[in-house]
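With one protein chain withheld, the remaining protein chains of the complex are depicted in position.
Letters A and B mark the chains in the order given here, with residues in each chain numbered from 1 onward.
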Amino acid sequence: MGIEQIFAAIPWETIIIQTVNGIVTGMILALIASGLTLIFGIMDVVNFAHGELFMLGAYIGVVVITTSGSFWLALVIATLVVALLGAALQITTLRPLLGRDPLTTILATFGISLVLQNYALWQFGPVARKIQEPFTGYFTLFYLEYPWYRLLIAALSAAIIGAFWLFLKYGKYGVWIRATTQDRVMAQAMGIPVPWVHTGAFAIGAGMAAASGVLFGPLVGVNHAMGLDWILKAFIVVVVGGMGSLGGSIAASIFISLLEAYASIWVSPAQAGIVSFVVLILTLLFRPTGLFVPTPK
Amino acid sequence: MSPDPTPMQPLVAVEDVHTYYGKSHILHGVSLHVERGEVVGLLGRNGVGKSTTLKTIMGLVHPDRGKVLFAGNPITGLPAHKLARRGIGYVPEDRRIFRLLTVMENLRTGLDRNGVTEARKQELLDKAFAYFPVLAERRNQAGGTLSGGEQQMLAIARAMMLEPKIILLDEPTEGLMPRMVSQIRQIIDVLQREGVAILLVEQNVPLTLEASHRIYIMEKGTVRHHCAASDLKVDDAVIHQYLGV
Partner (left out) sequence: MSLDLALQEPSPAETGRGGEAVIRTEALTIRFGGLTALRGVNFEVGRGEVRAIIGPNGAGKSTFFNCLTGVLRPSSGRILFHGEDITGLSPDRISQKGIARSYQITNLLPNVTTLENVRIAAQSRRHSWSMLRHHRAYADLIEKAEAVLESVGLRAKADELAANLSHGEQRNLEIGIALATEPELLCLDEPTAGMSTSETHETMELVRRIAKNLTILIVEHDMQVVMELAQRITVLHYGEVLAEGTPDEIQQNPRVLEVYLKT
C-alpha cells in the first residue's frame, strides 16, 4: 500500500471525535481523582467511599432539579451538601483512626461506601433516574451531532480544578493544606490546627466528587451503583499519576481517557477499559512512583 | 549547686515526666524549668532523651506520667497546635522546613493566627528579613533549595513568626560550618534581647556554656546535673563524665 492509501485508511475524523470524547471523560475523571489524591496526600487515607460521594452528588442533583428545575442550583447544592456530609463522616469515623494501621481507614471507608450505596438503593429505588442537562443543543463535528453540553462539562471541570489549584497556591487555607500535606508534625508545631485541616480537605474532596456526579449525571442514568465504575478508574489514575500529586492525577486522567477513547475506535468500549489496567501494570513495573512524577534518584 | 528559686512561676516547668515510645521508656522522670527571658542549656549525649524532652514540652508526644506547665497553667496532653498559639516555638533537629513552600510561605504558616492584624504581620516579616537578609533575597524560592545554614535560619525565623515566649531549639548548630555556628550564637543573643526564653539542646559544649544562664545535663532519660552556666568549664570532670567518652 502506498502512503496515500495508508493515510486514507486512517479514520481521522473518528480520531478527532474520540479525542474530544477522551478529553471530556478525562476532565470528569480528573475532578474525581483530584479529590481522591487530595485526601490521600494529606492524611494517607485511601477513600473507598469516594465513588459513593460522587453517586450521592448525582442523586441530590436529581432531587434539586425535580423540585426547582434548575441545573445550576442542583450543582451548587449537591456540592455543598456532600461536602458537609464528608466533613461529618471524617470527624466521626476517620479522625479517631488517625495514626493507626492504614488498614483500619481502608475498612472504615469501605464500610461507609456500602452504607451509602444501600441507603441510596433504599431511598431512591433500583430504577435509574435522569438529570436533565441545562441546555440541549448540538454542533456538527464531522459526521456527528455533538452536544454542547459535553464541552460544558469539560470546561466546568477544568474551571473547578483551576479554582482549586489557585486556592491551594494563594489562599490562606491553601497554604495550610500544602504545609499539612508535606509535614503534618511541623504544621502542628506552627499552630496550624491539623485535625481541622484534615476535615476541610476531606470536605473539599467530597464536594469535588459530588460536583462530578451532577455534571456527569445527564450523560448516564443515575443509580446507586454508578460510583463503582468510576472509583476503580479514579484509583488507577491516582496511582499512575503519582500518589498525592495533583498535577499527576490530572495528567494521568486525560492520558488514560484518551487512550481508552482511541482504543474504542477498534474494540468495544467495554474492552477498551482494559487499557487503563495495562497502563497501571506497566506503571507499577517500570515507574512505580508515577508516570507523571519525576523519578526520585 | 541548685539555683535560687524565683518568686514568680517559671515560664515552662517540667515535673517528673515519664515519656514512652511504645514500650521504650525514654524519659525516666525529667524535671526542669525555664524562667522568662532565660537561656537554658540542655546537654547530654545521643539517645539520652533531650529531643524527647523538647517534644514533650511542645505537645508532639504526651507523657505517661508527670506534668508540663506553661506560665503556671497545666498543658500536659494538649495538642501541639494549641501550644504553638499559646507561645511555644519549636525548631527541630534537621530543621524540617516545608521544602515545597517558598520562604515567604514558610514564614506565613506562623503568621496566620487569630488576633494578628495585617500591619503586625508585615512588621514581623520585616523584622525577620532584617535579621536574616539572606531570607529576604530568597523569599520566593522553595525552601528545599536553600542551603543547610539558610534552612536553619528559616526554621528559626518561622518560629519567631509565632511571637513565642519561648523557643525550643534542638541542636541548631549540627552539621553547620564554623562560620554559621557563630551566626547561630548571634541569633540566640538576638532572641534573648527580644525577651524570648530559649531552651537550647546542644552537643556543642563551649557554645552552650557561653550562651546559657543555666545548664541541665541529662543521661539515660533523667537530669543528672544542674547548675549555673558560669559554674561550669569545658574541661570539668562533670562534662567529661556525661558528655565525653
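The criterion applied here is as follows: a residue touches a chain if its C-beta (ideal position, glycine included) is under 8 Å from a C-beta of that chain, and two chains touch if they have at least 3 such contacts.
Treat the numbers as computed from the prediction; the structure is a model and nothing was measured.
Note that the undisplayed chain, when the full complex is considered, contacts B. If you put the hidden chain back, the residue from B:Ala13, B:Ile88 or B:Leu207 that touches it is B:Leu207.
Taking the complete complex into account, B:Ile26 is the one of B:Ala13, B:Ile26 or B:Ile184 that touches the chain left out. In the full complex, subunit B makes contact with the omitted chain through residues 21, 23-26, 28, 45-48, 173-175, 203-207, 220-221, 234, 239-240, 243-245.
One rule holds for everything that comes next: only the chains that are shown with their structure count from here on.
Work out the mean CA point of subunit A and of subunit B, and you get 44 Å between them. Residues 172, 175-176, 178-179, 182-183, 185-195 of subunit A are the ones that touch subunit B when the two sit in their complex.
The part of subunit B that touches subunit A in the complex is made up of residues 58-60, 79-81, 84-85, 90, 92, 96-101, 105, 108-110, 112-113, 158, 162.
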